[in-house]
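Just dropping this structure here.
All protein chains but one are shown at their positions in the complex.
A, B and C are the chain letters, set down in written order, and residue numbers restart from 1 in every chain.
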Amino acid sequence: MFRKVLIANRGEIALRIISACKELGIRTVAVYSEADRNSLHVRFADEAICIGPPRSADSYLNVPAVISAAEIADVDAIHPGYGLLSENANFAEVCRASNIKFIGPPPEVTRLMGEKEKARMAMKKAKVPILPGSEGVIQSEEEALDWAKRIGYPVILKASAGGGGRGMRIVRTAEELPNLFRAARTEAQNAFGNGDLYMEKFIERPRHIEFQVLADEHGNVISLGERECSIQRRHQKMIEEAPSLQVSPKLREEIGQTLKRSLENIGYQNAGTVEFLMDEDGKLYFIEMNTRIQVEHPVTELITGIDLVKAQFRIAAGEKLSDILPAKIELRGHAIECRINAEHPEKFTPSAGKITVFNVPGGNGVRVDTAQYAEGVVPPYYDSMIAKLVVHGVDRAEAIARMQRALGMFVVEGIHTIIPLQQRIFADEDFRAGFFDTKFMERFFEREKQKNAQ
Amino acid sequence: MFRKVLIANRGEIALRIISACKELGIRTVAVYSEADRNSLHVRFADEAICIGPPRSADSYLNVPAVISAAEIADVDAIHPGYGLLSENANFAEVCRASNIKFIGPPPEVTRLMGEKEKARMAMKKAKVPILPGSEGVIQSEEEALDWAKRIGYPVILKASAGGGGRGMRIVRTAEELPNLFRAARTEAQNAFGNGDLYMEKFIERPRHIEFQVLADEHGNVISLGERECSIQRRHQKMIEEAPSLQVSPKLREEIGQTLKRSLENIGYQNAGTVEFLMDEDGKLYFIEMNTRIQVEHPVTELITGIDLVKAQFRIAAGEKLSDILPAKIELRGHAIECRINAEHPEKFTPSAGKITVFNVPGGNGVRVDTAQYAEGVVPPYYDSMIAKLVVHGVDRAEAIARMQRALGMFVVEGIHTIIPLQQRIFADEDFRAGFFDTKFMERFFEREKQKNAQ
Amino acid sequence: MNAGQLQSLKDLIEFLKQQNVGEFELEQEGLKVRLNFGGKEKPTVSGPDAGQIAALLAAAAPATSAAPAAASPAPAAAAARAAAPAADENAGLHIVKSPIVGTFYEASAPGAEAFAKVGDRVEAGQILCIVEAMKLMNEIESDAAGEIVKRLVTNGQPVEYGQPLFAIRPR
Partner (left out) sequence: MNAGQLQSLKDLIEFLKQQNVGEFELEQEGLKVRLNFGGKEKPTVSGPDAGQIAALLAAAAPATSAAPAAASPAPAAAAARAAAPAADENAGLHIVKSPIVGTFYEASAPGAEAFAKVGDRVEAGQILCIVEAMKLMNEIESDAAGEIVKRLVTNGQPVEYGQPLFAIRPR
């Protein structure tokens, strides 16, 4: 096992990784920006090194600063957490060159999965169901009409170079296609300097379902089942749960086997998450793979009893999955996570500042992952998530009841949080019935607006 | 299910019960003394009623005050928690007369189990192994010699009326018996005005092992396995764990079956704990039964996945065990609880006062039950336990490592706590190896004294 | 609380009564008030009235009527609680508090004359009311001599330990 590890992250995930290290007997080195001098990840690490000013680009995302800190602290390994440098293949390569073990897959795999089209093709080859779409760039309106016919309407046009909705058009009939194609191409050209478009099947009410995998460095891959992450606001997940009501044991087993085969072929290593969209008929389509630990990993930990971050370290130290995991993975009960963001619960403006009161709920079946504390400060420079409230119950009904009582006992004063919004979601009939998709929050806000207007 | 319940307790257990009620959809009424006006059990209950001044005898132990509060709040049931009125059969009777359901066994059973000699005889009749001893009062030295011969040395003489070590003598040989017998009788006579003595087998290095049971109101009893509670200071438990390393699956099954039979005969109802001593050969002897929820119930909850407090309510509402529990109870992993007392970690003087910093550990496998918070006050009137830190791991080694990291992250300032002592215990080789008995803490302090003297 | 706020509260109370609301919660920054008049039938009054709510509010929520400096609730002893309601107008008054939890009755039986009314001059040791607890009628004696200037609870109302019952101007 490693002697000493640098944690190239901040906030709750840095503390989560430090906790795992402490339990494994690994010494820890925190890095921090000047804004995080009084953070708990600094307090609870064995050593701490200031690597730059508050802006992430100058500190947490500054590869030379992080690597220098690793060198002067003389660590064996770096855990990147999520976000920041976690999916930066160059960083993983510098680690390798510096003879420091990067806790994650090799840079080649990270790079492959980072290029969406290549990842899609690799998964398609391995027989993972992917969203039907055009192969490569569509050159003309005629070609677009042809693809749309093969894929079946509705389809969506997307900019090859793009993101954030620009150069994107939903097309429902052949009649409207030519105009929309031209509009998308112009928009993409203006936004990205590149007018290339491709086409995918459009799902009106998709669910976001993802599978957690672990892979050792001896060619073995295992799937630990799925998480349901459809409750999102502007593509940001807010609530995640496991298992999904929509995934039958048979489907879980099938996807698990397919992922095992495909990721063994690709040479995947360490923890990863394979994201799918589920259509209205319950069919899953691969969209992308995240080559790191995920924010919402605790829900999988609670139902499987497996510590995923410890597993990451043991995998990176060369252990085999068969030595890390129980012989048979059993899913037990139901887990739900609420992200607690420091945001105004209606306007969603970030709410940085000093926390005056911080009462964390506890008791049976409640887990809180946070690096915040009473009298602590939420700096304005980083992600607004200040805590994850996770519950475990014998079934979804108990988990929901438990989350409601825990949300009611989570007292944060001095800043705004979305706790009141989370409470309203858990009181929502559709949510409680499991009747939702990634458009749920839009409808939810619409319903609230109408109610308030009455 | 009940509509509204009064919680006749304070501190963490009051909050624990309120949490269970919230998850079951039951309205809650807190009662409080003037010293607890700002307590979390008052804050998180739906209603709260002040029942008296700080002294427990005038508030929490004041039966008319508690019953009056129940009447003016119009509750269906009272949950007594542990301690205070929980094993007061008269209180349970008043509840019954007032047409309020007492969450616990019927007063007759509480009364039987409260009289140790009767409880012992009832268990003996039901073939539960009891500590060998004299039957009733020993009249003379000759009779004492006779009993000692039958029981086998060493034996212990105890005052029938007594407690607290007075009138108690350990006898290792027949030669020393007559003198010790006379001394014990004189001491008992002086202390209690009653010189009656009885005799029991003396176990040099006993372990304290207890079995959790649940019993419904339809005659069904089940054992949920044991807890190991040998780490005690002055008969106060400090650390509890489940399962015990000393209890084989076979022994667990045997004792479970015996308890099921005997408690079904007795007509036991609701939750209870049967306490045993284990001798050096691994044999268990019944000592007493606690007819209430126990402080250390969370370790059983963590390894069984059963919510014991919710089960108490469901049983009291008339549900059957077969509807409350899974078809097969499986023990999963290992759980340990540390009691966090507001005491000086070396001198053990109680440490009341204002808490200035209160950082509760969280993350994977950590549960904290507490009613304390930053800026909260520990009043000097009550029990010194301010929190229970409970961990769950795949095995004892992981649970110990997790407890160590969690203790290190539990920051309490403003008052003293025994956290530093708990940390030293978890670093102790004998404790880690599971090599301990109820005398462990005496030896531990002796070893520390010797080390410090060097 | 200024005049406007007081008026709003009165409106609210009237509305609550109109609507037969049995429970009421008020939460402000650092302050939480809970009331519950639902449930069992009261033997002598048919339901809560506005005066009763106002009295309970005053008793349970000192911060709303006390000076702004006292707006954040400190650990409050019963004395502080009792003294706080309108500290200004109660200045110099002695407060008789309930020594037990129970139900307040003004008279020995429904329809009988009240033990004490506003304006009465009472002696220390004189019976002022009854608080019923567990079917026992506990006579509550005055612990001061003087004139009763206020009764702070209504007949049939549940009272906490330490809850103010009467205000007396001592002789």
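Here is the rule we use: a contact is a pair of C-beta atoms (placed from the backbone, for glycine too) under 8 Å apart; a residue touches a chain by one contact, two chains touch by 3 or more.
From a predicted model like this one, the values you see are computed outputs, not experimental measurements.
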Item to check | Displayed partners of the chain not shown (whole complex) | outcome: A
Next on the checklist: Among A:7, A:21, A:40 or A:67, which one touches the chain that has been omitted from the display?
Outcome noted: A:67
Checklist outcome for this item: Sole touch to the unshown chain from A:48, A:89, A:255 or A:284: residue A:48
Next on the checklist: Suppose we count only contacts with the excluded chain; which residues of subunit A make the list?
Outcome noted: 34, 37-38, 43, 46-53, 59, 64-65, 67-69, 71-74, 94, 98, 377
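Keep this in mind: only the chains that are shown with their structure count from here on.
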Checklist entry - For subunit A and subunit C, what is the smallest step count along a path of chains that touch one another? => result 2
Checklist outcome for this item: So subunit A residues touching two or more other chains come to none
Next on the checklist: Going by the contact rule already set, what residues in subunit C reach two or more other chains?
Outcome noted: none
